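Would you mind keeping the following structure in view while I ask a few things?
All protein chains of the complex are present and in place, except for one that has been dropped.
Showing chain A:
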Amino acid sequence: MAQIGASVPATPKKVSTLSKRKVQTTIFILLALGPSYCGYLLFTLYPNILSAYYSLLEWNGITDPKFVWFDNYKYLFQDEYVWRALGHNLILMVTVPILTIIPSIFLAYLLNVKGYKESPLYKVIYFLPNVLAVIVIALMWSFIYDGSNGLLNAILNLFGIDNNDFYWLGSKKTAIWALLPPLIWGGVGFYVVIFMNAMKSIPPSLYEAAILDGASHMTRLRKITIPLINPIVRISTLFLVLGVFKGFEIMLIMTNGGPAGSTEVIGLYMFNMAFGKSSHNYGYASAIGMFLFVVLVIAKLLIDRLSSKDHAEF
């Protein structure tokens, strides 16, 4: 009995300690997650849910909205401007990630393996465009492409190529391609830094062994570096593809979708439908936004499925 009696007061104390710990854990979780969680729900999820609702309306933001069910979606599938814009998106989705990732890997490898004294400086130089505002990048490249005073034509003139003050952004044939350099230039530095850090985690012994076996730089890059940083490359590609698909700031500033719609992407079309000079159709713009969301999810799933998940371990 005494033994039992002695053990009785011990149980509530243990329970109380456990309960206190749980309360503390709960408070900690709430404090740690609560603010950002609230922010996410309020500023991301809630507007997105509202947008889904707006997509069922005919609404100009001023007069009372009219519920039109799925009319906006029906119109969207018949709207040739949507498909034209998606075509431009496709061009950029294919070219920009490839032309950003490949040079980034090469540059990162070079800076990492060669161990130049100036490597940190190069890293900063490559990263510089990422600290510039998009508007600065867009305006700078607009000046580069200017027909009469542009840097590009001036360089061509230096080499004796006179293109008669050609406006690179003024022709339907060249405008979309002229958007690639600012898009790529603005991204390479960022991925160089990411890949450099990923490459730093590869044990040097692997390279040493390869060098003893007589492997060239290209072989080391293909057989050691890329397989070992493959997950990082994959996620970078995903970010780039999704970013390029959603983004339209460069086009808005440099061409506003012109000439004659030849650089219009889906995000810009959506923006102009809602906030354009002659269109204020929030309902239709929201339907395009919802469509964009579905396309992005499909793109993500496709990239996940199609990209190689193999990666070597060390």
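Basically, a contact is a pair of C-beta atoms (placed from the backbone, for glycine too) under 8 Å apart; a residue touches a chain by one contact, two chains touch by 3 or more; residues count from 1.
Rule of thumb we're sticking to: contacts and distances are computed from a predicted model.
Asker: Would you kindly match the missing chain to its UniProt protein name, picking from "ABC transporter substrate-binding protein", "NADH-quinone oxidoreductase subunit D", "ABC transmembrane type-1 domain-containing protein" or "Ligase-associated DNA damage response endonuclease PdeM"?
Answerer: For the chain not displayed, UniProt's protein name is "ABC transporter substrate-binding protein".
Asker: Given the contact definition stated above, which residue among A:Tyr126, A:Trp168 or A:Phe245 touches the chain not shown here?
Answerer: Only one listed residue reaches the unshown chain, and that is A:Trp168.
Asker: Tell me which residue among A:Tyr81, A:Tyr207 or A:Phe293 touches the hidden chain in the full complex.
Answerer: A:Tyr81
Asker: Tell me where the left-out chain touches chain A, residue by residue.
Answerer: 19, 22, 25-26, 29-30, 33-34, 37-38, 41-42, 46, 50, 58, 60-63, 72, 75, 79, 81, 142, 145-148, 164-171, 175, 255-256, 258-261, 273, 275-282, 284
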